[in-house]
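Note that one protein chain is taken out, while the other chains of the complex remain in position.
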Amino acid sequence: MKGRNGMSMRNAGLLHPSIEKVVVIEGTHAASYAVKLARVQVIAAYPITPQTSVVEKLSEIVSDGELDAKFIKVESEHSAMACCIGSSISGARAFTATSSQGLALMHELLHWAAGSRLPIVMVNVNRAMAPPWSIYVDHNDSLSQRDTGWLQFYAESNQEVTDTVLQAYRIAETVSLPVMINLDAFVLSHTSEPVALPKQELVDEFLPPRKAPFKVDASDPRAFGALIGPEAYMEMRYKLYQAMEDARRVIREVDRDFAAKFGRSYGGLVEEYMTEDAETVLITSATAVSTARIAVDELRSMGFPVGLMKIRAFRPFPVDEIRELAKRVRKIGVMDRSVSFGATGIIYQETKAVLYNAPDRPAVFGFIAGLGGRDITPETIKEIFSYLLNREEPVSEAVWVGLKTAAADRPEPPFPENSAAMKSSEGV
Amino acid sequence: MTKYNYATVEEMPPLAFSLESTRMIPTGSWRHVRPVYRDKNSPCHVTCPAGEKIPAYFELVRQKKYEEAWYKILEDNPLPGVTGRVCYHPCEGQCNRAGYDGAVAIHNIERFVADRNLQNKKLPAAVESPKSEKVAVIGSGPAGLSCAYQLSRMGYRAVIYESDHEPGGMLRYGIPDYRLPKKILDKEIKDIETLGVEIMVDSRIGGNVAWSELERYDAVFVAVGAARSKKMETPGEELKGVYSGIDFLRELNTGKVPKIGRNVLVVGGGNTAIDAARSAMRLGKRVTVLYRRTRAEMPAVPEEIEEAEKEGVLFQFLVAPVGISGNKGKVSGIELVKMKLGEPDESGRKRPVPVKGSNFSLKADTIISAIGEEPDLAFLPYSFLKKGIRLFVDDDYTTGVPGIFAGGDAATNPNGTVVNAIMAGKEAAISIHEFLGWRSRSNGASHDVVAPEEVNTFYFPHENRVEVPRQTVQKSKSTFSEVNKTLTEEQALTEAERCFTCGTCLHCDVCMTFCPDVAISKDESGEYVIDYDHCKGCGICVEECPRGAMELVPEGARETAEEVKTA
Partner (left out) sequence: MGQIKYQLPPEEVLAPGHFACPGCGATLTMRYALKALGRKTVAVIPACCWSVIDGPVPYSAAGVPVFHTAFETAASTACGVKAGLDAQGDHETTVLAFAGDGGTFDIGLQALSGAAERNEDIVYICYDNEAYMNTGIQRSSATPFGAWTTTTPTESPKAEKKKNIVEILAAHRVPYIATASVAYPDDMISKIRKAKDIRGFKFIHVFSPCPPGWKFEPEDSIKISRMAIESKVFPLIEIFDGTDYRLSKEPEGIPVHDYIKMQGRFRHLDDEKIGLIQKNVDEEWARLCSKIVPAMQVSHAARDEMKGGRKSSRARGARGTGSAKKKEQSARR
């Protein structure tokens, strides 16, 4: 279940002069319209539930002549990415969309795209990996691709999907790296929300035609990606690493520019909610953030100093933002919709990692929730907060929230039973 | 692995792309064998006694440069019209195409070139500067003509003394018209005279011209040939109706018709015997050739024997004359003994041995004895060293008497052929040149000969050898007009195309076409250049060369100017 609309809509309202029209569309179509606005030149895609409506809508858009793009209806996601790579190295703006197994099949070429420094933008509808078959949301598909050199964004709302696709091209083409925009299966992909579509001419100003710094060009023939020896491979990787580092700055700048033009901002790599005076903050991402906003509001109304940090960009990871947060809070909980087997939830893992060398290290708690489409409700979030408020130190690296288990270490029962404890820890 | 030419990561381009061509990479260092262009000899060229540059003039023929082709032949042989008709063409026997789809008709092409230039009198000028020395040549047969011609080309003044009324020696008097029309011979001798060679006819040394007259010359070349028939040494040889082959042909060649009977026996197996037999046929006689060995051992040119057979000449093998019977001083028959073949003799042929008690007789009214010719050396003033019946000469044609050289049939080691005489004349001219204090130019040519397996026959689609146009047998039997005709231009071109041109680069581009290393190119002059910085020595160019004009040499062997030559 998804809560109310994200922060973005509240920021902008639906009357900003940049808006061409407001439509009520599902998340997949929010991606499709952004692709049209971005004047993508080549689309290559292969159907997979629940991504299909992205490409179905795009097929209509291209067929209707609303977008002058080549749409290659390939025979696999692997070929979809190969086509994107090919068109991108030729200098064109390329797009694809996939989900789950399709993303996994692309894995090799995700490396290829990033290693080739190609600004491809891909929408991935987060869906759990099989087996057993599941078509519902979790983030293991995309988070498994974290080391491929792709920027990763997680969208909270359909508006954010549209806006992030537009931002993504600008970012990608600035840092010469590919960008993946993730949206939760069904919860976002198939949920209709009002989306403000900006005016094309403003988008064109924001996102001018791609000028590839290098491409396959018969008038300047070069070979790309040939064999390289140990004496230079590392430097090439370092370049990619640096580009990703640089992307932090670029993401923030682009978000600021975007806000200036369109009146909506997403805070760059993260968005914070009620963290100014919070002692306990939950870090999470995607649609769960909207749900968490409700829980935070409720807990705030009950007097608990809790807050929320939305991980918008997972790659590059918001190191500075989290360290900054750590200076201000006593406890951080991280709710992952993923699990790295043999380790923990993935964002939890990374959050701890960035804090280890930080001067301020609050206690960090890891929660795994919502795998394979298990609903994350305000109650789920409150259960997590309850757990956080009741403990000073984590006793487990991975608390499986809502797990049907007889085991001892499970989140505390929800309020009001433990409200006293919470209040005492809060010191109010 | 090569270095990325940047010191720091900051200087490097954003990703791994190429900055330059692999041309920078000297892959030639991988090579352990090196392809080189090296022209080699064709087997026809090395087999031709006159040393005619057959592949070279064939190429000119293919380009329809018939005059240039003629000049190319003339470098080695002043009588292509003659040899194009009467040469026994050993070149064709060695032709690399023989084992593929039939030897190239080199002989006929030579004749085509000569005949194509029948109206052309513009012989090439002397190739060297005029010299003061004079050389006398005794005899105007092929050896004498060849020697005087070559000397003249070198800038000497050469004077030929000819005892007969007309020049040419055996070419004129020994070869019947149906094989060599007089007008061809006359034309080519005239050409030699045009070049500056002086021919003194009716000048018999030791006869109307004293030997001492030769003392004003700086050198003398004795080329009197072998114009005297050997005796059969058989009882009855003096009978009327017994001719020597030479005398018989001489009479015919001076326009007379010898009075011979209807039933003619010719003794011998050489060209003289066959010429005499075929001539007698043309006089309407019944002719039988008697030979003491078998057909395989006959020294006559096989085609001539075939022609004779077609024309109706009969052959009886393994018989030798033991006596000639007569009636009233005139021949009436011959007694023969049957022979069998024994061990090989010094000539390599099986020695015929008489079969005891096998004597038998044949009737005849004319017997032509053609068992061989010998030189008449009676005119020589000093006692020259001889071997058998011939003047002994060293490999350089010196006789032992300073300044006196000899060659052709009069000297040792002839094979009695026109082309060998031409070779002797040419080589003797070089010896004389050296004797007169000059250094002859070494041509420095390779001694390698292209073997059949070095020819890449893929490049040569099968094509039958040309059919030489001939007069009908019916006509041949009754006339002395030429039996074999000259090839038409179309035929000559087709046939010339069949030539593999062994060992001579024709710039066909096959080497360049198949080089995986893009290491062969052509310079401005159209010559091939091998880029040894990149050639990996795979050897495809050498293997694919249609004509064996390239080879692989071990890397490390110093390359010489010739090696990098350029076809």
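The first chain written gets the first letter, and so on, giving A and B; residue counts start at 1 in each chain.
Just so it is clear, a residue touches a chain if its C-beta (ideal position, glycine included) is under 8 Å from a C-beta of that chain, and two chains touch if they have at least 3 such contacts.
Nothing here was measured: the structure is a model prediction, and the numbers come from that model.
Undergrad: Using the definition of touch stated at the top, determine which of A:Ala31, A:Cys83 or A:Ile283 touches the missing chain.
TA: With A:Ala31, A:Cys83 or A:Ile283 as choices, the missing chain is touched by A:Cys83.
Undergrad: Decide which residue listed in A:Leu202, A:Val216 or A:Ala363 touches the omitted chain of the complex.
TA: Counting the whole complex, the residue in contact with the absent chain is A:Val216.
Undergrad: Just checking the interface: what residues of chain A touch the absent partner chain?
TA: 41-42, 44, 68-70, 72-76, 78-80, 82-92, 94, 108-109, 112, 216-218, 220-229, 232
Undergrad: Spell out, residue by residue, where the missing chain touches chain B.
TA: On the chain B side, contact with the omitted chain comes from 1-2, 4-5, 16-27, 30-31, 62, 458-464, 494, 497-498, 506, 508-510, 513-514, 516-519, 521, 531, 533-534, 536-540, 542-544, 546, 552.
Convention: only the chains that are shown with their structure count from here on.
Undergrad: Averaging only over C-alpha atoms, locate the centres of chain A and chain B and give their separation in whole Å.
TA: Centre-to-centre distance between chain A and chain B: 93 Å.
Undergrad: Considering only the defined contacts, which chain B positions touch chain A in the complex?
TA: Residues in contact with chain A: 1-4, 6, 9, 12-19.
Undergrad: Which bits of chain A are touching chain B when the two form their complex?
TA: Listed in rising order, the residues of chain A that touch chain B are 115-117, 176, 213-214, 222-232, 235-236, 238-239, 243.
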